[in-house]
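To start, the structure under review is shown below, and the notes come after it.
For this depiction, one protein chain was excluded, whereas all remaining protein chains were kept in their positions.
Which chain is which? They are A and B, in the order written, and residues in each are numbered from 1.
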Amino acid sequence: MAELSFAALPDHALKRVRLGGLEAIYHAPSGITHLLAEPVPDLLDALGTIGAGRFATPRELLGQMAEHFDIQGDDPAEPPELVLGERLAELAALGLVESRRQA
Amino acid sequence: MTDGWSVARALTDPASVAGLNADQWTRLLAAARALSLIGTLAEILADQPLPDHVSRVLADVRLSNQTGLRQALWEAECARMALADYPGRVVLLKGTAFAAAALDAARGRSIGDLDILVARDALDQVEALLLQARWEWVKPDPYDDAYYRQWMHELPPLIHAERDRMIDVHHTILPLTARPRPDAAALLANARALPSGLYTLSPADMICHAAAHLIADGDLSGGMRNLWDIDRLVRQFVEEDAGFAQKLEERAKLHHLHDAVARALRLAYRLFGTPAIWPIRPGTADALFLRRITAVDGWGRKTRKLTRQGFYIRSHLLRMPPAMLARHLWTKWRKGHRSQL
Partner (left out) sequence: MRHACFITVGPARFRIGSDWRAPIDQLRALYSDYPMDEVVPDFTVRLQSTSALRRYVRPQVAIAGDFMLPDAVPLPLEQGLLAAEMAMNLQMALGWRRHLLLHASAVSRHGRAVVMTGVSGAGKSTLSALLAERGWRFLGDEFVLLDPDTGNIAPFPRPISLKNAAIAAVEQEVDDDTRFGPVMRDTPKGTIRHLRPRAEWVEQMARETRPALLLFPRFGYPRAVRRMDEAESFVRLTQASTNYVALGDRGFDALTGFVRSVPACAIDYADGEEGAELVERLWSEQGVRAAAA
């Protein structure tokens, strides 16, 4: 099955404001406000660093983030890129990141 | 001029509002709201010199228009994502379609639920995908449910668990029990693709749908807005395609909606001066339809109750053969629903 890859939205699509320990995100296309905890803001930052509209696989993103984060799921045996992939897919379902299947 | 007609006048001749006093403005705005046309009025009057306070009220309406538009397009996008694995065409209908295709008719239009059209044999799959993506049933009543599935032209209503917005999934544009029987397969086959991968009806089919919706579906409560849609659509399509009138003729005949379209065009001509792309031959009951459509007062109340009742009975007759009608209403009565008659 083709793998999913993800990209940041253009800058104007999200408004992000830090509120205490969380981040409030206004998603312009839907008008919906999301309240997200770590490490989601960092996920978005990492994709943003790669560049809006430039797609990366979870593995590639992991490389970007691994310098600063240990990524682990509830099951320590689970590979981190799977965990990352799940979080990214959730964000894509909300429209907060773009996703596509690559051949 | 009644308050309903004054809304039509303001829409067709925006400069005419220059002479309105405070009381007339008050009545115009209330009537426009009741006709679901305040959004349109606000856009049409956007460049007119207006008294300060009227200007503020309509500026607020335009802000609401923006929000409504955004929510409608996002809802369509969510449906698209949910149905990504369904290989067939998903056709947007009504206001959302106008917005997605950036048509003139979308300007200031209030958009309610999301309406989509799919092939009848796709209903099960589409239903399953929507439920998976967290839409839920609105009406749990088994009788209504059975009625819907068997006789209506759509799935029972679904509402999204988080976003709290409804989606209506149609497989044709009129109930199966109604007299005119549009050609659903032809509607799907002629649909136009949007960049997103969703579809809209072809221009001629859009007019047919709007006309069907207006005449056959209605107690006509959205009548004037529907006719405004038709006015905007006709003007735009005629400008873009010199042969449009002929295409409309062919499609209307195909869908057995020729009378409905003719009536809609006549009524739009009377209300808004819509170009007469078909010859206008006055129809019986046109005056009655117009009275019903303009039946709103300066307080925003629907008026002329007797006429309204007549139309409601008529709309049920159109949807169901009399014997079925009796059974349906009796069952509703027995369960304690207020009878529609």
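As a working rule, contacts are C-beta pairs under 8 Å (C-beta built on N, C-alpha and C of every residue); 3 or more make two chains touch, one makes a residue touch a chain.
Source: prediction; values computed, not measured.
S.K.: Specify the residue from the set A:Pro10, A:Gly31 or A:Gly63 that touches the hidden chain.
M.R.: Only one listed residue reaches the unshown chain, and that is A:Gly31.
S.K.: Given the contact definition stated above, which residue among B:Arg134, B:Arg181, B:Lys253 or B:Arg301 touches the chain not shown here?
M.R.: Considering all chains, including the one not shown, the answer is B:Arg301.
S.K.: May I ask you to list the residues on subunit A that touch the chain which is not drawn?
M.R.: 15, 17, 19-22, 24, 26, 28, 31, 33, 35
S.K.: When the complex is taken as a whole, what residues of subunit B touch the one chain not shown?
M.R.: Contacting residues on subunit B, toward the hidden partner: 22-23, 25-26, 29-30, 33, 51, 53-54, 56-57, 60, 63-64, 66-67, 70, 299-301.
Assume only the chains that are shown with their structure count from here on.
S.K.: Distance-wise, how many Å sit between the C-alpha centres of subunit A and subunit B, to the nearest whole number?
M.R.: Centre separation, subunit A to subunit B: 39 Å.
S.K.: Can you list the subunit B residues touching subunit A in their complex?
M.R.: Going through subunit B, the ones touching subunit A are 67, 70-71, 73-74, 77, 81, 163.
S.K.: Under the touch definition given earlier, write down the residues of subunit A that touch subunit B in their complex.
M.R.: 28-32, 93, 95
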